[in-house]
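Shown here: the complex without one of its protein chains, the others still in place.
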């Protein structure tokens, strides 16, 4: 491609960061210094398809620069583009899409302070103000108010990222001003994060299925995983054959746990039967729904389970490459999974010949970079492919045209790990758990006004009240948010809602991704609703008008009525409803379609602004 | 060996639009079928030479069995589909889309939009005087064309035309996210520091006048732009042997703008800098 590059040159560090990912450039056309070039370079240059086909390394390349330098300069971006044959304008569009990247100079350390729902309820405003007072300009730390960091059980939370070689991270949660500042100034000497098991109040309990190993196994040890039943499911899968696995998964009644509740067996079958090849497997670990942290706990506490489950899913659907799209804000999960994949590969559980069964499968981790929308399945494909994380029009559906335009099965972490017990206990036994239409165990992320926040595993069918009782719900409960920012509020007198897909649907709300966030009356409801509206405005990708402008108009209206009630708010509530209806009806993807749900439920169910 | 390919014959699909049976060739969009049936569905981001982006959502219609409304411009017609174009639900979304756009950008040079605003009874003022707008100043950084992003509805057409659908220059991209997203060149630099080759194929597809010939921009500013007095004459470019068709827009015997027929087998509506802008020499008359 005849790309245009400006005069900006990369620094040695920036060049090194890119070369560490891609290897040294092979010719001056790719960015090697002209004097290093052999004369043959000026006589023969390769390019074309092979050069253009590396676009999917753009996002890893941007991470490499951002990790090393802390921001992405013109020269660094141009160098990356030259290496990958990507037009600089497009790369700039991609770099500016993600909240974790900056194309303007900033200090090497960025402290992300969560101001989302659970943390706001836990005093994030004061925390933020305190931190910002301490870490002003010149402190060497850039403080960024951040959407949910997935640490709700330890709210309020902060995440420090210090660029360098290697990049260093430190989590402070529950954060105090002092500890957050310490984590940001010296991430290396910050206190070690508590083990993932501390986020599982039930850890060690006998009846756990999905969380059985969390806190029990050493998450770094493949052998310990195997000693606790690991890789028996994969062996069973090879016995059943791909069609047999799909039959088991179908019979188990498993439906997707990411929020849409689509039958997993049907999705696998649809992908497996596509004549177009290759097939891809994508694990959606971009857990960004405010209030959700179960996938993080699974990945941190039992990483090999996900590796095994992905291998089974790949086997069943005829995929030989799996992509694990991991949230950029999950440094520990990243380390654990990188380690687990390396170990599994070294031991023949991944690679050319998995378990000697003649099946080739491997997993690549791709890190998100701060974009809620990338949890949408098709936006996630675009993100992996090196484009802006904008959702695609459906149809065609991913099972037909997904990643790289090929048949793709995409499942979220929790969905995948359910496949292990399905295969080890058999579909009938699995289906016996839960209710008739919602089978199996379910993870819930309980946070907010409870004594024991964390991830809970219950069979489908337990009531909201039972779950909250387990978590030790506190007095003066004002509202419970189910399903996160895209979910809905319910009242304290609705605690008998059964926690099943059908039960919540009948109650006019949603289970979503399993968020259960309890609020007492210390947090003003309008403030929460504003935070939700602000979240969607920030996270809208901007592609379609209803969402791009609608989220702004809704936030404006909620600002206007923050202090108003009754007739004074009526006109704006009508406006919210009209705009919300068009957003739900006419937005391209689930983000715009559900952005107004929580606010609507607060008005209708909780009587906000009355 | 001398057979001229005629393309694979396409099957006809049968479905209904507003209760009336229609037939359309396989691969047609709902919009194609609507237009063939004489139904008017408004469109902004749809372009006859581009793959539908379905970003503006002003063309949404109801399809029986679909949870949400569907964009007529991109959704392929299917056998047995029941499409309804004028339901209250579809009209409501169109109205809101028009209100959202008109309250945030300047639609004064967008053809037809004033009629639609009237037809759908849209009231863009209802969001109040403080409603956020794009508030961009026109970018005049070269003598050939102007980028007035205050008029930009972010339809992606210019990006698609500059990118892999036609020009493959990739000088522009959508940059940033959400309401702050804008069309920009790399590093948000001036056009003159970018990969732009001034083919003007972005102007050709821009539906709102956000991108315009400098001549048009200046004449509009001076109040002398009179579209009704312009003639359009299609001829052939004289700058190389490719034979691009040029449609010369002439006002008072001056060429004020150059386009190309979108269905032309040579250009498909595209031109290069010379064909698009290189006309001045014939009117160096004194």
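The letters A and B name the chains in turn, as written, and every chain counts its residues from 1.
Operating definition for what follows: contacts are C-beta pairs under 8 Å (C-beta built on N, C-alpha and C of every residue); 3 or more make two chains touch, one makes a residue touch a chain.
Just so it is clear, contacts and distances are computed from a predicted model.
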| item | value |
| --- | --- |
| Listed names "Deoxyribose-phosphate aldolase", "Formate dehydrogenase alpha subunit", "LutB/LldF family L-lactate oxidation iron-sulfur protein" or "Lipoprotein", with the criterion being the UniProt name of the chain not displayed | "Formate dehydrogenase alpha subunit" |
| Contact list for the unshown chain, restricted to visible chains | A, B |
| Interface with the unshown chain - residue positions in chain B | 1-5, 142-144, 164, 166-168, 191-192, 196-199, 231, 233-246, 248, 250, 253-255, 261, 263-268, 270-275, 277-286 |
| For chain A, residues in touch with the removed chain | 1-3, 28-29, 34, 39-40, 42-50 |
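The rule is short, and it goes like this: only the chains that are shown with their structure count from here on.
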| item | value |
| --- | --- |
| List of chain A residues in touch with chain B within their complex | 1, 3-4, 6, 8, 74, 77-78, 87-94, 96-97, 99, 103, 371, 388, 393, 395, 537-546, 548-553, 556, 560, 575, 578-579, 581-582, 584-588, 593 |
| Residues of chain B defined as touching chain A within the complex | 52, 54-58, 60, 68-69, 71, 74-76, 89, 92-93, 95-97, 100-101, 103-104, 126-128, 130-132, 153-154, 156, 163, 168, 170-181, 184-189, 193-195 |
